[in-house]
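Notes follow once the structure below has been shown.
Every protein chain except one is present and positioned as in the full complex.
Let's turn to chain A:
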Amino acid sequence: MNRKVFIGFVKKEFFHIFRDRRSMIILFGMPLVQILLFGFAITNEINNVSIAVLDKSKDVETQKIIHKIAASPYFEIEKVLHAESEIEPIFKSGKVKAVLIFESNFNKKIQTTSLAKVQVITDATEPNTANTITAYVNAILQNYSKEINHNAHSKYDIAIESQWRYNPELKSVYTFVPGVMTVILMLVSAMMTSISIAREKELGTMEILLVSPLKPILVILGKVFPYIFLSIINAIIIVGLGFFVFKMPINGSLFLLTLESILFIITALALGILISTISNSQQTAMMISLMGLMLPVIILSGFIFPISSMPLPMQIISNIIPAKWFISIVKAIMLKGVGIQFIWKETLILLFMTMIFMLLSMKKYKIRLE
């Protein structure tokens, strides 16, 4: 009998979801829009950035370097400058994002002191782009100096070599796929369930459900089941888009990724139930979900802003954000291809959080009206 009741309840929930246009948009429109938005519009990569060059020595070496930079897909030399006074106007006109300046007697200095200077001036009104440009120029120059060292057979030359592992091209897709997946799962699972339970309270149907033989646990399971199902579909869509459209690799086990995703979905659902126990209207539930969950997920999880560069108090706070742990799990599985032995700590933390949320919401769940 209980199984029949459960199926009946779940059926009702699916009717609610599929008949509400708003729910459908959040469920299926949102992941697509977010992934495509992050994928195509919001990106840290640079392509064909216009730069200017001021070459004060105009010798063989500088010509080689300039040629190398121009040949790369990242930069396009918009203008060759002849005096430092031209730098300021060209930045102000907005035509270039960076100016490269080679000091005079560049070649000679390399030959004699093995030290020559290149100055990179960037337009830091867009700090992210400026950073990336500097990094790219640096990379090209280092590459070049390595070549020179190689030819010179010099024993004592120390070349600094930096390597970007797991994401050598610094592709932003590698950070936004786990990030968007986390945001969407949080949104769908926590916000949608909390709203759907709050709706029963707001419309008064909760009163009838309470005055019925339905057990509270059955109401909750019936409420969350459809969202577990829909969240898994969402996760598949996001990972699929990342893999097929944006070529994000999945180096680790897909099975482990699925299990971890289900764990995170359950964490989010438990949070959603907890929110619904303290809100009596859909609007309250939505506000709490957005302010209390979405903002921390976006800001404190390491999705957009790196945790290591946050002030210490924020770094400590970020530890209680479940999304932080999930993002690092997803990155570890998809990019590093590691197994459970490397992410058991994060997994345990998520499990522990889920249990706390569940206990709290069971304690707070009301079998009567206020």
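Everything that follows uses one rule, which is that a contact is a pair of C-beta atoms (placed from the backbone, for glycine too) under 8 Å apart; a residue touches a chain by one contact, two chains touch by 3 or more; residues count from 1.
Everything that follows uses one rule, which is that contacts and distances are computed from a predicted model.
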UniProt name of the unshown chain, from "ABC-type multidrug transport system ATPase subunit", "oxaloacetate decarboxylase (Na(+) extruding)", "Heme exporter protein B" or "Cytochrome c oxidase subunit 1"? "ABC-type multidrug transport system ATPase subunit"
Touching the absent chain when the full complex is considered, from A:G8, A:G29, A:G240 or A:G339: A:G8
Of A:L203, A:I217, A:I316 or A:L351, the one touching the omitted chain in the full complex: A:L203
So which of A:V49, A:A139, A:L214 or A:I278 would be touching the chain we can't see? A:L214
Residues from chain A at the interface with the omitted partner, ascending: 1, 4-5, 8-9, 11-12, 15-16, 19-20, 203-205, 207-214, 367-369
